[in-house]
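So the structure is just underneath, and the comments pick up after that.
Complex shown without one protein chain; remaining protein chains in place.
Lettered A, B and C in written order, each chain numbered from 1.
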Amino acid sequence: MENIKVTIWNEFRHEKSDEEVRKVYPNGIHEELKKQLGVDKQLVIRTATLDEPENGLTDEVLNDTDVLLWWGHMSHEEVLDEVVEKVRQRVLHGMGLIVLHSGHGSKIFTKLCGTNTGELKWREQGEKERLWVVDYSHPIVEGIGEYIELEHEEMYGEPFGIPAPDELVFISWFAGGEVFRSGVTYKRGLGKIFYFRPGHESYPTYKNEAVIKVIKNAVKWAKPLNYPKSVVGNTKPLEEI
Amino acid sequence: MENIKVTIWNEFRHEKSDEEVRKVYPNGIHEELKKQLGVDKQLVIRTATLDEPENGLTDEVLNDTDVLLWWGHMSHEEVLDEVVEKVRQRVLHGMGLIVLHSGHGSKIFTKLCGTNTGELKWREQGEKERLWVVDYSHPIVEGIGEYIELEHEEMYGEPFGIPAPDELVFISWFAGGEVFRSGVTYKRGLGKIFYFRPGHESYPTYKNEAVIKVIKNAVKWAKPLNYPKSVVGNTKPLEEI
Amino acid sequence: MENIKVTIWNEFRHEKSDEEVRKVYPNGIHEELKKQLGVDKQLVIRTATLDEPENGLTDEVLNDTDVLLWWGHMSHEEVLDEVVEKVRQRVLHGMGLIVLHSGHGSKIFTKLCGTNTGELKWREQGEKERLWVVDYSHPIVEGIGEYIELEHEEMYGEPFGIPAPDELVFISWFAGGEVFRSGVTYKRGLGKIFYFRPGHESYPTYKNEAVIKVIKNAVKWAKPLNYPKSVVGNTKPLEEI
Partner (left out) sequence: MENIKVTIWNEFRHEKSDEEVRKVYPNGIHEELKKQLGVDKQLVIRTATLDEPENGLTDEVLNDTDVLLWWGHMSHEEVLDEVVEKVRQRVLHGMGLIVLHSGHGSKIFTKLCGTNTGELKWREQGEKERLWVVDYSHPIVEGIGEYIELEHEEMYGEPFGIPAPDELVFISWFAGGEVFRSGVTYKRGLGKIFYFRPGHESYPTYKNEAVIKVIKNAVKWAKPLNYPKSVVGNTKPLEEI
């Protein structure tokens, strides 16, 4: 089986500035994800972070990435516009994109959706979340149970400012009374996108086996294939007119 | 029945610079559309063009518009970014948007779709186009036949750089051998969007009765309703947690 | 505004056999719905029930119906197969269909969906349900708030054995920890279908103002229009081949 080249992008700020977060993810969320996903030797993983030159996403890195994971929160605005546009074009040309948790408000997800994806309800009280599978036929849910239960998570509630997804895979139930479209897919050009809700920085969500399984499935689903090359622009007729 | 406030936006350049186009639309495409659509007294119509201040789309105009029609071609890049962003936010808050023909490459349609909507095949040889209805249950096709035939049109061919539409209403057949998704709908936030392919500036397409009927149906389908007010941001739990 | 001819079909068994249900709906669920919806004079309403000849759905009734409402529960199997097939053909030719609550397991909904729509989780403990709007742009939610709260309802939980809906309008939260796709639309041929979850026979759900508003909106959304007449079968070419 061919390797999949994965780049995990992380804002990597909370983990440096906030004691509580550092306790959960001492080396940053990206390193935890790398460790967890890296158990699968099909995945060849690198990381990139906001404070690296070009936000860590040089042409060299992007062109060598099959699937990009994105975690950001407080500093969405600091990501460089030209980097965002390069990532967008890479997705349109086939790179997979997995947007995690507060990445919903990132420039890249907003631009690919066209809507105010930063808009939703939220609450940080560490309440219970239960993510119910609603599309049992999707490769992204292979090998997990009928729901994933997380004892403590940040709440995200509807309305979520996304377009109607191509596929709705998970719906979350929250103890405080809300629901949320927690796992949604989109196609944009040749690229496949999966948004997956859980993963607040204060809770060890990315150490949860089922959460990791879903992300791993998503990476495999989103990897680029040998797609037809499309021809656009001024073209001659194929039939006499 | 309540009035619907329609604003027809037109680039209005070809009609001034090109003799051939001026013959077809002497007062501009916007004035022809206003005349044709205005037969329906439910529609209260104004126009706006690129070379007016703020591209004719001041806050006052936008806030007084239920449905915006958009025709542009060569000068997409000259539309002001701040105007585009205001239009986008108005759509997300409920204004309908009808994108016509070469408007597929406009900033506003590209931004709302998230993809390279300017990409498609094209050819100006005045060949025959036949737009087949493929969603007979849609209000947009009310009162027309099973297809619309246009003797001479510009060809647009797949691949068309749009996301999978929420609804596919028309597919075009072209004499030269191509097909095209000619009538597609999207929802973005509270707003409804319809892209409708025909309408090259050199042909009298906007004098075709069935084409006008489709646009009129689309305006009525896209008009904003009294939608629920959504609440976003930090919210208290509804249940004890 | 033109009248809409509505037929409310009800199994009408519980209300006769069960004391508790009779207290809530002494004349049957159909009569309550007729009373509540009938306040809107645009709707011309008749009822039909299982124990009438031809289940109350003669050709005369069906051909004179714009939108059919369906409530059934314990006796789905007793509905005549030939009646079900006639209803299905009427939907495919444009009649709207609103399937209510336990109607999810009806022959007609199962046949139009193609799946085991009777399958879901359920529990009768009168727990709290909160139906969240997730498609704010849909005419079906016009004039209601961001959710509908029902103090006591039967629980329905995922997985719900439906195909991915064309549009997802409501998601329910239940006190016991489940979620459910509570308001979903489908198009089948010329016909529009809306499934709406709430309405257990033991609770006065159909006296709830917002629930009635949603059903009324759905009736108006589902009414047949003057759609194009489709031509099928062996046809001559439109172009020389």
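One rule holds in what follows: contacts are C-beta pairs under 8 Å (C-beta built on N, C-alpha and C of every residue); 3 or more make two chains touch, one makes a residue touch a chain.
The structure displayed is predicted, hence computed values, not measured ones.
Chemist: For the chain that does not appear here, which of the shown chains does it touch in the whole complex?
Modeler: A, B, C
Chemist: With the missing chain put back, one of A:D64, A:E77, A:E146 or A:E209 would touch it. Which one?
Modeler: A:E146
Chemist: Suppose we count only contacts with the excluded chain; which residues of chain A make the list?
Modeler: 1, 94, 130, 133, 135-137, 139, 141-146, 167, 175, 187, 189-192, 225-231, 238-239
Chemist: Name, in rising order, the residues on chain B that touch the hidden chain in the full complex.
Modeler: Chain B touches the missing chain through residues 130, 132-136, 146, 157-160, 164, 167-168, 171-174, 177-179, 181.
Chemist: Could you list which residues of chain C touch the chain missing from the display?
Modeler: 88, 92, 111-116, 119-123, 125, 127-128, 155, 157, 159, 161, 163-164, 166, 175-178, 186-189, 230-239, 241
The definition used in the following text is that only the chains that are shown with their structure count from here on.
Chemist: Using the definition of touching given at the top, classify the network of chains in this structure as line, ring, star, complete or other.
Modeler: Topology of the interface graph: complete, with all chain pairs in contact.
Chemist: Roughly how far is chain B from chain C, centre to centre by C-alpha average, rounded to an integer in Å?
Modeler: Distance between chain centres: 34 Å.
Chemist: Could you pull out the residues of chain C that touch at least 2 other chains?
Modeler: 130, 133, 135-136, 146
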